[in-house]
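Shown here: the complex without one of its protein chains, the others still in place.
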């Protein structure tokens, strides 16, 4: 596919919800893609097809349907491996989403490895799901949680990392590859290089990065990587945890139950091979299949094209929004260092009120703390409004957003 | 709806997969319902409709789609409350399935409450998901896991429970309301009565019971109750944990992340109200909605009618199978004490070989240990074959199963 | 779906910029803090209570126009009332005052956060000052089931 605005316009036909109107017959302008994305027919149909033609539980039965279901389920593992460049499919664990992935690491790796006095390092711009699990873990183990600070340009201050690494007590450095509030793309290579030199493991929260740019886990060199299907055209309820095999082998089971065992006896149990040891119980089979369809869809477009499209939209949006009197945009304006997530505030109007008024015009933007209250404290605001783009968004939609902000100005007499 | 065989025959039209053929153009006879059930159009369509018309993340945004998605998601909580008689919707937590539900209890209730020397009691006929989490917990805490034994009639020996309760050390008794191998319906009222008298909490694994009979959690009087959507016409990836509020209030968070917090600061965090404290991250929204459609569907049929239909089928199947030379059926033949799950062995033929040969005739039965290896040890077998029924199965399908067993006899020269 | 834009009438906008009873009471008899986990709105209410009457009430915190306007109205209604009468304040009293009866579910939480804080403050005060633990429990239940 060619990366032109018009070819991206054509994609819109694949997304039935984009034909909807909301409120007073206004066409839907969906700009909350950092929260969750819409789904193309290809993904919806693959789920329907699974239930209509192949549904069965996987791995355990010999009959035809079970064979087909297992094949479809495992095929997604291979698609993921290819999509983000993972060499060994045994390292890919299906989870509900990024949140479960990170909690799995905190329990199954963190509890046996983190000891009193150890340090886990996160950053000031993390999503709650990359903060709270580490608070719980460090509190339990009497270890410490430290933060890499953020500069006013929305980028991390890596000197902070050096300072913590110098203590020799750091066991894990965990960070988002792209901020869900500011869109900042983290300099992962530099962080991982420093951590490797200090023999410290790294976890990447890829929830915002994987949907929007080419990601190559092999060449990043991290040890854990997490992302969610629903933020990249896939269904809700499915995500991925990748763990380097040498690390995965040092982890204890997370959930006990069916499929993760080798032999269960009354008083002792042995574990299944990787990755099944970490996939207890009936998994979300149909949505794994649907996730595979989402990856096919994105692969066909090409992730570099997705990124180009979003850079173009973001550039246009920053220009247009900056021209509105009273709008303050957070984060860097260097487009090579940011994704298509734009957080802003509008004079003294609370983001909730902004969101509510633009919603009357059919425009869906998010307002609030975006599950990043530590960052809100750092920015010294209670909340922001946020517009975030995906492949189906257009410049015309940016114009509609800007127009609707004029209505906010009118209501609030700005 | 009237509970006649013909009205149940009509239901088959709602299930597109039942029109499929498998292998050599054989019509599909699906008899692995204890593992997972097929889905009616009503459920499939509700998922499709969600993605085509209402998809958004829930709870946090003010725009129209988010409002609709949140309403649809929360409506299922109310449907569940009504379906299994739960008085307080705040006690209902959405999880991936029964396995996650039980693990959640083991972590969030078990870890703060179980101490060295305490006893947790389970039973010999539990699914691995109601054994392994307790092995992990009791090993960590230097506590003990004990088993209520099973008699040759497939029923629990409740004297064992008395013996353990008499020690005064039991903190939890956990059991399946219906065995997934033998179909035995546990005498839950009697167990709970004994436990209440001893001030001991009870957990019910309702994975097999809720799909097949009327369940009234309020009148059962247990403290924890778990079940899975995919075993009752619902999508994969969604299940329920119910916890009595007074117990839920003593539980620590399980997963940390978005939606489960009230306020996150760098070094401390406060928790959201129930049940959200236990629902971290983006949940499996579309499948929660689909689960609601499954409950609507079952409600319309009436669970007493479902039970009657299955008793009739089971009676017929036990008669027919017993007439085949070399077939041994496990468990009780008292139909008032068992559900529609029939485990059997056929002379010296390994269940895998039975399953494979009948699969050639289009018949899907399960073979293996059914995630119940402790029960297999108790029965002194490595595996069994298992046929399990649901609303769409017919007597004709039972006949086809019996016919296909004749082919097994021929191949193995019985 | 009905339109919601008309909720932003003059009174709401005015209150949001000039909230009533905004501030702190240094020597309060009771104070309570709560926040809305979904959006981060955050409210503290301080009260002076003499002779079972709310003789002064002030709030501070951060919220949207709806939240600020409702909190303003709530404090105005509360001031001077007996504790018994404060207990009787219902969501309808605030919503109707501002024409917000048809607010959508997610914004109801913005509108009623302050009522939740007020009821919790009252509960806290009463728990310290009365023996009737049953009445206090009922109040606690009431506060937590407001939305």
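Labels for the chains are A, B and C, by order of writing; each one numbers its residues from 1.
What we mean here is this: contacts are C-beta pairs under 8 Å (C-beta built on N, C-alpha and C of every residue); 3 or more make two chains touch, one makes a residue touch a chain.
All values derive from a computational prediction rather than experimental measurement.
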Name every displayed chain that the left-out chain is in contact with.
A, B
Out of A:20, A:59, A:141 or A:320, which is the one that touches the chain we can't see?
A:59
Omitted-chain footprint on chain A covers residues 59-62, 64, 66-67, 70-71, 259, 261-263, 272-273, 276
Residues of chain B in contact with the chain that isn't shown?
22-24, 348-353, 356-357, 359-360, 367-369, 373, 376, 382-383, 411-413
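Just so it is clear, only the chains that are shown with their structure count from here on.
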Farthest chain from chain C, comparing Cα centres?
B
In whole angstrom, how far does the Cα centroid of chain B sit from the Cα centroid of chain C?
44
Provide the C-alpha centroid distance between chain A and chain B, rounded to the nearest whole angstrom.
31
Shared interface positions of chain C, touching two or more other chains:
1, 38-40, 42, 107
What are the residue numbers in chain A that touch two or more other chains?
22-23, 352, 356, 359, 367-368, 373
